[in-house]
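Certain chains of the assembly are absent from this excerpt, and the rest are unmoved.
As written, the chain order gives the labels A, B and C, with residue 1 at the start of each chain.
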Amino acid sequence: MNRMDVTERIISAKVANGIKWEDVAQKIGQSKEWTTALCLGQMTASAEQAGILGDLFGLTDEERKWLQVVPYKGSLPTAVPTDPLIYRWYEIVNVYGTTIKELIHEEFGDGIMSAIDFKMDIQREPDPKGDRVNVVLSGKFLPYKQY
Amino acid sequence: MNRMDVTERIISAKVANGIKWEDVAQKIGQSKEWTTALCLGQMTASAEQAGILGDLFGLTDEERKWLQVVPYKGSLPTAVPTDPLIYRWYEIVNVYGTTIKELIHEEFGDGIMSAIDFKMDIQREPDPKGDRVNVVLSGKFLPYKQY
Amino acid sequence: MNRMDVTERIISAKVANGIKWEDVAQKIGQSKEWTTALCLGQMTASAEQAGILGDLFGLTDEERKWLQVVPYKGSLPTAVPTDPLIYRWYEIVNVYGTTIKELIHEEFGDGIMSAIDFKMDIQREPDPKGDRVNVVLSGKFLPYKQY
């Protein structure tokens, strides 16, 4: 057994029982973004969280333990994603990558925006010309230091 | 001559004269994100914008014309970016890709978040534990339709 | 269980029972192109459609539920397809890609032809020198906007 088996079990249970990520998040008491990433095998649960998920998705004791093990991260099967929704994000990185780099460096100097001390919020933004997906990404700026 | 030559010319002039993207954007009258992407060879200028950039960066007539031609987009030299700042964005897509997909589908159904009818805003968010990079992405939701 | 298992189940049943995609499409009440893509794991069914397909292909309740989940799209096993019929399409993109780009930009300006707000129609075109495959692709033009 490994973490991917647990992920598959969770997704199967979710489909079979029509569970919503938003409701899982509320039970866990964290954001829907972090909670979904946890269920998809990208984050690590506390014992308590593993218990809640275990009850919700009908997991065995061993599966609950796996949720508390730090996973090997990376959720995509190919380096360039084939799924159109995910590809659009890859395209944003490809088209705007150097722009993002220039503007963060202009504002902060040499360093990066952390993908670890990081959070993300995805919301529907109503718009008469067609609703929009609104995403806020917030990552700590980490400067390169001289030594 | 091609668009990449123009991009290289603009960057060289920027470095030589210490020009800031934010100031370029103000002269163009558009956001710093779109303007920088334009200067880096990813967007298309109007004749007027090409004139402003031409004056600012000392471009020839032919170079100004190239700015008005739709470019072959994609700003990165490798499929998986090696630059740490840009890689973090690729990592976000890799780690959170399936999470983003699940949550947008849960809210909107089958479809994508457009990377064309799209805008981006990058800001410094002051934080006592270390300032953060705050990025807002807004893309129109485009549903898959049956036919 | 995942969507690929359902796809495999559908194809197996189709082969075993000699079902035609055209007939499936008529039962579903949509085009043969969309319906086939749905059965091959690229589109999302409504509850009613899942019921029709479930009856037709002898699917279990869980399999019917999977048909209503948005799938991870991308139907090909390799980035460059090895199957000759599909490769010819890749070749068209490779040989004519820059031509298509030039002509759409000449007519519409900077933007793309949507692959989401999109439909496709494949027909036999009788021809004394050998019948032809006639394909009509129709995608909404989405302009890049300045912001």
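Definition applied: a residue touches a chain if its C-beta (ideal position, glycine included) is under 8 Å from a C-beta of that chain, and two chains touch if they have at least 3 such contacts.
This is a predicted model, so every value here is computed, not measured.
S.K.: Since every chain shares one sequence and 3 appear in place, tell me the total number of copies in the complex.
M.R.: 10
By our rule, only the chains that are shown with their structure count from here on.
S.K.: Which of line, ring, star, complete and other names the graph you get from chains that touch?
M.R.: Chain contacts: complete, every pair touches.
S.K.: Look at both sides of the subunit A and subunit B contact and report whether the same residue positions are involved, with over half shared, or different ones.
M.R.: Same, since most residue numbers here occur in both copies.
S.K.: Could you report, rounded to a multiple of 5°, the rotation needed to superpose subunit A's C-alpha atoms on subunit C?
M.R.: 70
S.K.: Between subunit B and subunit C, what distance separates the C-alpha centroids? Give it in angstrom.
M.R.: So the centroids are 31 Å from each other.
S.K.: As a quick test, compute the distance in whole Å between the mean CA positions of subunit A and subunit C.
M.R.: For subunit A versus subunit C, the centre distance works out to 29 Å.
S.K.: Where the centres are mean C-alpha positions, what is the separation of subunit A from subunit B, in Å?
M.R.: Averaging C-alpha atoms per chain gives centres 23 Å apart.
S.K.: For subunit B, what residues touch not just one other chain but two or more?
M.R.: 33, 98, 101, 105, 111-112, 114, 142 - these are the residues of subunit B that touch more than one other chain.
S.K.: What residues of subunit A sit close enough to touch subunit B in their complex?
M.R.: Touching subunit B from subunit A are residues 20-22, 32-33, 36-37, 40, 42, 73-76, 79-81, 83-86, 88-108, 111-115, 118, 120, 122, 124-125, 127, 129-142.
S.K.: Can you list the subunit A residues touching subunit C in their complex?
M.R.: Within the complex, subunit A contacts subunit C at residues 8, 11-12, 15-16, 18, 77-78, 80-84.
S.K.: Hey, which residues of subunit C end up touching subunit A in the complex?
M.R.: 1-2, 62, 65-66, 69, 72-74, 76, 79, 115-116
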